[in-house]
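Up next is subunit A:
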Amino acid sequence: MQSYAVEMQGITKRFKGNVANNQVDFRLIKGSIHGLLGENGAGKTTLMNILFGLYQPEEGQIKINGSAVVLNNPTQAMNLGIGMVHQHFMLVRPMTVVENMMLGLPSQRGPLLDKAKVEASLRELSGKYNLKVDPKAKIRQLSVGEQQRVEILSVLYRGAEILILDEPTAVLTPQESTELFKILKLMRDDGKSIILITHKLEEILEIADEVTVLRDGCRVGGEPITPATTKSDLTNLMVGREIVCNFAEKPPCTGKTRLVVDQLMLKDEHKLPVLNGINFSIREGEIVGLAGVDGNGQKELCEVLTGLKPSSSGKILLDGQELIGKKPSGFIKEGIAHIPEDRHKTGLAMGFDIATNLIIKEYHSPRFSFRGLLNFKAIQDNAKRLLEEYKIKASGQEAKAKDLSGGNQQKIILAREITSSPRVIIANQPTRGLDIGATMYVREKLMEQRAQGVSILLISADLEEILQISDRIAVIYEGQIKGIMDNKNVSIEEIGMMMAGVESGEKAAC
Partner candidate 1 sequence: MLSSTGFFKKTLVSIAPSIITISLAILASALLLLLTGQDPVEAFQTLFWGAFGSTHRIAETLVKATPLMIMALGTSIAFKSQLWNIGGDGQFTLGAIFAMTVALNFSALPNMLLLPLSFVAAFLGGALWGGLAGVFRAKFNANEVITTLMLNYVAVHLLSWVVRGPLIDPKGHGFPQTPLLDEALKLPILLSGTRLHLGIIIGVLIILAGYLFWRSTLGFRIRLMGEGHHVARYSGIEISPTIVLIMVISAGLAGVAGWTEVFGIHYRLMDDITAGYGSLAIVVALLGNLNPLGIGISSFFFAALIVGGSTMQRMVGVPFSLVSVIQGLVIIFVISRVIYTQWRDRRDGSINPGVSNKSTGRSY
Partner candidate 2 sequence: GGGDKQEPAKQEGNQEKKPLKVALILPGKIDDVSFNQAMYEGVKELEKEYAGKIEVTYTEQVYEVANIEPALRDFASQGYDLIIGHGFQFMEPIIKVAGEFPNTKFALGTGFKTLPNTCVYDVKLEEGGYLMGTLAGLTTKTNKLGVVGGADVAEIYRGHEAYKHAAKLVNPNVQIQELYTGDWRDAAKAKEGAISMYDAGVDVVWHSGDGIGVGVVDAGKEKNKTVLGNVSDQNVLAPNNVLSGIAYNWTPVVKQIVDDVLNDNFTNRNDKFYWLTVANGGITVAPFHGLDNTVPAEVKAKMEEVKKGLAEGKIEMPKFEK
């Protein structure tokens, strides 16, 4: 007889218009790692938010360690030993790591903060699980990987025995993910029970003991993971079909050079170089993958390449025409599309509906306006078409962007950027947080654009992705391109080395 850390029965949760969880059953065996799978919008986050006391279900029961509980708020959940690392980090950015750890916890010094004490326990904890982080650093100075560690430490610090990790690896580099899994295994061995949400099936195969799969808010299956389980077993469960992808036989790119970036420099507010002489070029119908550890200038490079930040010096030539000095609107006009990293604050107007979000860059074009007035019919028609084409799951095109699941939010951005008939696409983490179906779809779309002669800069933390569709691969390290090589003659190890700052010997010219 196995004992369960968590038993959820018949959970139903509705949001206006749609059912996010429909009679879902879920069980977590004590001391195991349980994978929670499902397409974007399947209801994974919602289910876990219920377990963490953030949402209250309309129906259903929850048992923790065998006894029935009602969870009205996160405090109650935490008191029962449940901890959650959210899909969107719950960290207060202007505060330090230690301060974030202390949030909401009683202090041993009564009303006074006991920073020193907490810092000591934090160091101890981070030693035990090998989670390295500077306790005195402000969150906003940390890389996403480090923030992830802070979240895990904070959960552990609160004495969690049941850990929920909502897509923890979406923002991590492969090395960081590997690190994380080591830690998770360590914790399992320590007797902790872990729920892991991810879209990366190989991760489930690697680490999970069991899976539960959700589809459209319903539980559609669940089984132990055995060495015999395969990725296609899981995809079958998730989407009801197999997802095949084969990007191998793409024709070599032969187009003329489209985008030239020459000696691009950018300094931050402390006058330190963030981009330190970036040089590369992209040809027509070519995808250049940019690998690198997060925080080495990728975000800034995108911002400069789209006019959002003025560069300190250097050149950006598009078909021979200098772009530097233009405003963001100028870049848009020249056909530079941008899939930004921060979809919430930059890529979407969260309070606007889907239809409107699809035109925020093009509202003034004759397609959507006439004599200065918006053409609502055209806007709605556009939305209808794209919703279908990109399989955006929502209650309708009037649904607000903020009410969509992360994956569907990403699809809106993609739909908008790709249909703007760009000359260049700057794609920063275009598939972060997407389910495999959607991920494959996006990659296909990018390939389609490539075939139509669009030049694409693909920035991704996912090396698989880069290797899968790039023609050439560049590695960025501390604001410099450490090397550009042809996709055919490159290995993951090599890229990994360069990402760590080791110079490559062979620089392929294209």
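Criterion applied: all candidates are chains of the complex that A comes from, given by their letters.
The rule is simple: contacts are C-beta pairs under 8 Å (C-beta built on N, C-alpha and C of every residue); 3 or more make two chains touch, one makes a residue touch a chain; residues count from 1.
Bear in mind that the values here come from a model prediction, so they are computed numbers and not experimental data.
Of the numbered chains 1 or 2, all belong to the complex, but just one touches subunit A: 1.
Residues of subunit A touching candidate 1 in their complex: 14-17, 58, 306, 308, 327-329, 331-333, 338, 340, 342, 345-352, 360-361, 363-364, 369, 372-374, 376.
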